[in-house]
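Missing here: one protein chain of the complex. Every other protein chain is in place.
Chain naming follows the written order as A and B, and within any one chain the residues start at number 1.
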Amino acid sequence: MNPILEIKNLKTRFFTTDGVVKAVNDVSYSMEDDEILGVVGESGCGKSVHALSIMQLVPDPPGKITNGEIFFEGRDLLKLSEKEMRTVRGRDIAMIFQDPMTSLNPVFTVGFQLVEALRLHNDITKGDARKRAGELLSLVGIPGAENRLNDYPHQFSGGMRQRAMIAMGLSCEPKLLIADEPTTALDVTIQAQIIDLVKRLQDELGMAIMWITHDLGVVAEMADHINVMYAGSIIETGKVRDIYKNTKHPYTMGLLGSLPRLNDPPGVELISIPGLPPDLIALPKACTFAARCSYRNEKCLAERPPLEKTEGSDHAVACWRWEEIAGTK
Amino acid sequence: MSRYIIRRIFSVIPTLIGVTFVIFMFQRLIPGDPAIAMLGEHATDESVERLREQFGLNRPLFLDRDALAEGDINGFFDSQYIRYMNRLFKLDMGESIHRRIPVTETLALRFPATIELSLLSMFIAIIIGIPVGIVSAAKRNTAIDGISMVGSLVGVSMPIFWLGLMEIMLFAVMLQWLPAGGRFSTGIEIKSFTNLYLVDSLLTGNLEGFKDAFQHIILPAIALATIPMGIIARMTRSSMLDVLQEDYVRTARAKGLGQSLVLFRHALKNAALPVVTIIGLQMGTLLAGAVLTETIFSWPGIGRWVYDAILGRDYPIVQGGTLVIALVFVGVNFLVDIAYALLDPRIRYD
Partner (left out) sequence: MAEIIPEEITITDFAVREHRSLWGDAWRRLISSNTARLGMFIVALFVLSATFAHYFWEYEPKKDLDYSLKLKPPTLVANEEVPSVHIFGTDKLGRDIFRRVVHGGWNSLRVGIVAVGISLFFGGLIGLFSGFYENINMTFMERLFLFGLTGLMMGVLAAWIAAQPFQTFLLAGLGVAAAYFDDFYKGKPLRMVIFAIAGAVIITIPALFVGSTVALICGGWGLITGALLSRPLEGRFFSNVMMRLMDIVLSFPGYLLAIAIVAFLGPGLEKGMIAIGIVGIPVYARLTRSAVLAVTQKEYILAAQSVGEAHGRIIFRHVTPNILSPVIVQTTMGLANAILSAAALGFLGLGAIPPEPEWGAMLGDSYRYLTSGAWWAVLFPGLAIMFSVLGFNLLGDGLRDALDPKLRT
């Protein structure tokens, strides 16, 4: 299998009046062409910004990709011109966003917005595009799809809007779908429906999916691989099983510890991680998690650990003491 | 949509009544007797009394309770205000005290002059202001943005009567390119149906007349346009900036749309709402600014006419002119509300 996406040393910075925000720091990983990759982390850890960097949609100013390579099917996206990049967006890589309430343009009908996407990348007539738009809406499970093409977004419910967004994302059958917290703004029941929908669509259409979330529960259900991000860097990556059963990084442990489980005996306290993530303007030289880590020692405070392979072939962790910590468990 | 329009019409009615009420009150609250003002200081008591009778000035302002006490219900409502409203419905605004010409007659001549000037100014303000605002927003924080925003702020801060004077000095006195005042030169004839000379001369194919009328209107129009231009440019910029950071603009970009489609299709239609509102409100600035520009450029519109009437205490003119300006303003803002509904489906389907 070939990697569809390979990112090397990606750095994204925001140049603000308060200082340079180091939002993405040396992120490298690759993704297979049929896998579902979960990207997990707290808000502000750089997971969304790194996805926007792939699409080159980081708001500029103040944001800039300062370093790195993003290979998509062997081509470095960062070397493409804006015009070439436009043909990649929507056609090869599609992206759906967190808030379906604000992600659709309120002054155009849902049909118009779907047809626009279709006609942008395919040479088809308006009539065909409309027909296809109707089919797409039924595909994502909107009842009476044909009639709803003339509706405006405000006439849709939140769940339906997210379905319409997904339909728009899938309209040109992209090879990679980036879903940026697509269920965070929705009710729990709707969340489950959307997740099922995406899993079904992946089976049917066969594409790679990058699922960005702060909810470990969601990715455990659907992802093949997981990247855990903290303060702009990947601090642990591996197969879902490894991340959950063989957790190496104290931060991931903390994240999992703060997740309630049904089979916990009553009275078990959830573990919370003390403190706050570091200020991305003034990142310490130390391990970015050291300030909140109960395992830290002198070395942790002096030097930042690299992402290091563990015994498992693709399980890697960025911690100086992961072996010692594993020994104590 | 039609329900929305009907609701808007009903909400305009109390405002209109209030406007007529305020204007009525203005005339009655001024010190001095209008009848004496009309006849002069030396009029006899009888003739003053006769005139008061004739104009209904001997009636009470709003309601006649003495008539009611005598059992006369019709007399109770027969007041100056009711008569005034009655006449207004018949489009009768009285006649000028000094000239004895019906106010509506002069209005029909002078109102088009003001409207022509205001509309041309608004046109200039829009065709310059909106593109400048869009470019500034698209090139945010660049030199172009900085220059056009400080420039438009200078426009907003401009005393238009002073700008008009400077224009006259430069273009009429020093360079002698353009005339300093009036609507057309002597010797030029424009057949007029509507008193909008630019329109009429074009319709009759009178190019010479059009050129002359245009040369006369351009200086006052530019002077009048500066403030709305600055305000429209600034509003367009800030509204575009707001919209450009919306999620749906990011969605549009993620689809692969290019910058121009994102700007002009997805962003502009959303950003237009506050801009349309401000254009409606700026119509007021133009109509009020007409008092100043028309004075400087000897433009025979209602602004200067009302101003002369204020100085000459010719109240029917003040009343009529102010009422018409206020009515136009209310009307324009009513149209703005309708435009709002056309632009935004959330209002249309409400």
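As a working rule, contacts are C-beta pairs under 8 Å (C-beta built on N, C-alpha and C of every residue); 3 or more make two chains touch, one makes a residue touch a chain.
Fair warning: this is a prediction, and the values are worked out from it, not measured in the lab.
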| item | value |
| --- | --- |
| From B:P14, B:G40 or B:G205, residue that would touch the chain that is not displayed | B:P14 |
| Option touching the unshown chain, where B:L57, B:V156 or B:L335 are the choices | B:V156 |
| From B:V22, B:A108 or B:L342, residue that would touch the chain that is not displayed | B:V22 |
| Residues of subunit B (touch criterion as defined above) contacting the omitted chain | 14-15, 18-19, 21-22, 26, 29-30, 63, 65, 68-73, 76, 146, 149-150, 153-154, 156-159, 161-163, 165-166, 168-169, 173, 180, 241, 283-289, 291-292, 295-296, 307, 310-311, 318, 322, 325-326, 329-330 |
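Just so it is clear, only the chains that are shown with their structure count from here on.
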| item | value |
| --- | --- |
| Centroid spacing, where centroids are CA-atom means, of subunit A and subunit B in whole angstrom | 54 |
| For the subunit A and subunit B complex, residues of the former touching the latter | 55, 57, 59, 61, 83, 86-91, 94-95, 97-99, 102-108, 116-117, 120-121, 152, 154-155, 165, 168 |
| Touching residues (chain side subunit B, partner subunit A) in the complex | 140-141, 245-248, 250-258, 266, 269-270, 343-346, 349 |
